[in-house]
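My questions will all concern the structure given below.
Complex shown without one protein chain; remaining protein chains in place.
Letters A and B name the chains as they come in the text, with residue numbers starting at 1 for each one.
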Amino acid sequence: MSDSTDEKPTPEEPSKYVPKAEGVDPYATRLVRELKQDRAILACRYDATGQFVFTGAQDYLIHRWDLTDESEEAKAAAFESHESWVRAMCLFPNDDRLATGDYVGRLIIWQQMNGEPKPQHSIAAHEGSVRAVSVSADGKLVASAGNDRMVRVWSAETGELVRELAGHDSHVYNVAFHPDGSLVSADLKCRLKHWNVESGELIRELDAGLLYVYSVKYTVDVGGVRGMSFNADGSQLACTGATGVKGIAHSGNARVLLFDWKSGELLQELKPEKDEITTAWSVRFHPDGFIVASGGSRTGGFLWFWQPDQPVAFHMLKFKQRAPGFDLDLSPNGKTLAVANHDGTLRLYEMQPEPVEEEAKDS
Amino acid sequence: MTRLSSLRATEPVPDEATASLHEQVDQLVEAGFSRWEVTATERCSDAEFIRRITLDLKGTIPTAEATAAFIADASPTKRIELIDRLLADESFARRMAVAFDVTLMERRPDKYVTSDEWRDWLQTAFTENRPLNATVAQILSANEIDDDGRRAAKFYLDRAVDKDVLVRDIGRLFLGVDLQCAQCHDHPDFSDYKHEHYYGLSVFVTGSKTFKLPNGKMALQETLTREAEFASVFAPEDTRKTGPRLLAGDVLEIPEFPEGEEYVEKPTSKVRSVPKFSLRELLATKLTGGETPAFARNMANRLWAMMMGRGIVHPLDAHHVANPPSHPELLAALAKSFQESEFDTRGFVRELVLSETYQRSSIAPSEVDPSTIAAESFAVANMKGLSPEQLLHSLLEATSSHAVFEKQIEDALMEDAEAWAELSADAEKLDAARDAKKAERVKEFITLFGSTPGRPEGEFQASVTQTLFLANNPALVEWLEPRDNNLTARIVALDDASDVGEMAYLSVLSRQPEAEEISLLKEHLQSRDNREAAIVEFVWSLIASAEFRLNH
Partner (left out) sequence: MTRDPACQSTSHLVSRRSMLGNLVAGATGVGAIGRLVHPSVASEIEKKKKQVLIFLLNGGLSQFESFDPKPNTDTGGPFRQIATAVPGTYFSELMPHTATIADKLAVVRSMYAEKVPGSHGGARDFVETGRPPQLGPNPLMGPVYSTVLEQPSELPGNIHIAPSRWGPRQDAAFLGPRHASLVLSGGRPPLNLERPESINEDSDDARYRLRRIADLRFSQRRRTAHSEAYSASYDRASQLIRKRDLFDTTKEPEKDQQRYGTHDFGRHCLLARRLLETGVTCVKVTHNNYDSHMENFNFHLEQLGEFDRPFTTLIQDLDTRGMLENTLVMLITEFGRTPAIQPDLGRDHWPPNWSVVLGGCGIQVGGVLGATNANGTEITDRPVHVAEMFHTYLQAVGVDPTGVHELGGTRMPLGAPERSAVKELLI
């Protein structure tokens, strides 16, 4: 049993997280594999089986790593179609399709991701970058968000435009479907819009303004919701970015804002134990009940772990490589984290101690 | 042989053999008149004198009371007495400290030593009337690291110990020569600025670097350097070397040391390196010790220019074959006298301001077209612009706005209610905050009216930005609104136009009004509906006039 007593920890002291029985141990997080690509990786996603990890990178390609190949010489299969960097990525929940978006506005719905991937639909979805894509829980709709301040919803079947959602007054940085079929989008100024997709109406707005600032010195907007994720039942939304950014020379302090979805209230401002100059880029809710995010800056890259009711991270892993973790994904079995690093390496971290026995565990 | 005049009330009888410096000045200046075909103008009036001498020795205009009293004083020795009073006052030391700060640092932003610290250090030197060469020696050697001595290092430190900037500025400011072009080759126009002069000077400072003391403050350290290598950009393969030298002087000796024994403290990253032989000490000694004529000449020239409005070598850092002194004999006499007096600054300045040359009016002789009178003849007084500091102080004095100014500072601090609550609880913090706000106002004046950082205060010039400030700046306009017993408040209480004129002219222009001026004033007051506004208009016209803006 934990040694926590009735005494609540002081606000700045993280309390210890107690791993669940049969659950993972974040404290034991360790690097288990490095999968090298040529150029910086901007996005990574596990497929539903956990056999594959797909990455989007600065080489314009979609890469697929087959994790069953554990050899040193393992290479990713690469698929061309995009004509710019790929950051936006979302897997279809129920089949072997993948939606990706690039920096020059193209949205591609790929099929046969586990076999011979090819674009099913290639859509000029936005003027300027597609910053994020999301697939609805029923797999019928794909939402994209872009620099043209628009959110668009497409039929996953036909590739046709179903809805255009206007209203953002700055670049739209992120978009995510809620399990109930509604949609949330978030922009550079960290205003969130909650949409009824069927009617196209705005349901309400939320404010993640802590992650945004207008820099007077540099006369420019700085910030944005970089990473956005619902928990499994959609009762909470996490938004990542940085606060207190002074300008465009370097970042501010990484933050993950945790919202109660029903009320729209900000529940927590999750932060590292010690503030460094970093941005939090991506976040996942773990079924065991903790929240994990990746991020960094020039100073380095990090994984942070929080309990949802405590603002200060209970654990932090500093990468040995000086490369921020731009994206993060959780393996379907909840044991491994895939981190997309700027140095072009996809890294897998297991959240459990090294096995004592010789047999390798399933990944 | 010259001697400085003693502090006697009466003037000594001129005597060739024992002519005082101020008498020599006058003789030599007068001897030059025929060259420019000029005749000297009259002595300045008492009003002109008190304003000029107070600005020159105190850095601000005289009070109206002091002006009135001086004009009314019948004593034949009142000018000498005024000079001596001003020289004895602490404000003289302050004025000299500010002037030397501006001359030596040229408005560069503070880096490691604050302007306040440095000015305080200079002021002490002037209060003690420390020989000027000793002060300069301390600035050039900059080997002390105690708090006091460290401030002397500002000359190096706040130029980030940049070799090229230092060589150039040591040349310009202490020797009166600008070696800039000689960094790359012999000067194309001036045969006396040579490439090896530049590099000879650079050897003294090449080994200097910053070092952070354990207390966090920055000081200088030094590694032993013996020579510099250089090549003209027009003949890059032809490399030469030089040891340390001061302009055309001989290359100076640096003692030999057995290898490994050159240091008292060897250079490491943790310890401030101290060589057994310091090139900076050598520079300080050789430059200021009397062996380098250019030094005494330069300092004499600069002090001359401070008082007379123009150097005998002009510009002050451009002494070369194509720009000789306007009065070579005079400059030589001044340099000799200054050196022989052991660089007695106060004594030297006294001699200058006792001279007829200094006390000439800026008004040309009647029947003479002023534009035909060459500035370098000193036949008529040259006019100087008020420095930014002098302008601010004088504006406050002229309009009696010290109280208003204080109030404006308070108001500015009170704008931030939260911060004000904190400050008003802590007397020390409040004082510091007030000082800081005042410093901001001073900085405003300096930015507007001062030179570009890194440049000398040049000839007087006027810009639209400055003028708009004087015309429309709200804070300044407030000083002119009748309140808090300031000048306009007291004037508004006067009925008679003559009294209005008398008080205004005495306070602002440090003189009495002429009859015609009173007439004009009467006319103005009568022509305006609002008497108060009329008075404000009139007072502004005086502070905005060239007569106020200039030291004439």
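Keep in mind that, in the parts below, a contact is a pair of C-beta atoms (placed from the backbone, for glycine too) under 8 Å apart; a residue touches a chain by one contact, two chains touch by 3 or more.
Nothing here was measured: the structure is a model prediction, and the numbers come from that model.
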| item | value |
| --- | --- |
| Which residue of B:Ser34, B:Thr114, B:Thr465 or B:Gln526 touches the chain not shown here | B:Thr465 |
| Contact partner of the left-out chain, one of A:Ala323, A:Leu337 or A:Met351 | A:Ala323 |
| Candidates A:Ala21, A:Ala249 or A:Val356 - the one touching the absent chain | A:Ala249 |
| Touch criterion as defined above, residue of B:Ala364, B:Ala398, B:Leu423 or B:Ile518 at the omitted chain | B:Ala364 |
| Touch criterion as defined above, residue of B:Thr18, B:Ser34, B:Thr114 or B:Asn323 at the omitted chain | B:Asn323 |
| Contacts of chain B with the absent chain, listed as residue ranges | 160, 162-165, 178, 180, 183-185, 189, 199, 228-231, 233-234, 236, 314-315, 318, 322-323, 362-364, 366, 370-371, 373, 375, 380, 383, 385, 447-455, 458-469, 471-474, 477, 481, 517, 520, 524, 528, 533-534, 536-538, 540-542, 544-547, 549-550, 552 |
| Contact set of chain A toward the excluded chain (per top definition) | 39-40, 58, 60, 83-85, 102-104, 128-129, 147, 171, 216-221, 224, 247-251, 279, 296-298, 301, 322-324, 342-343 |
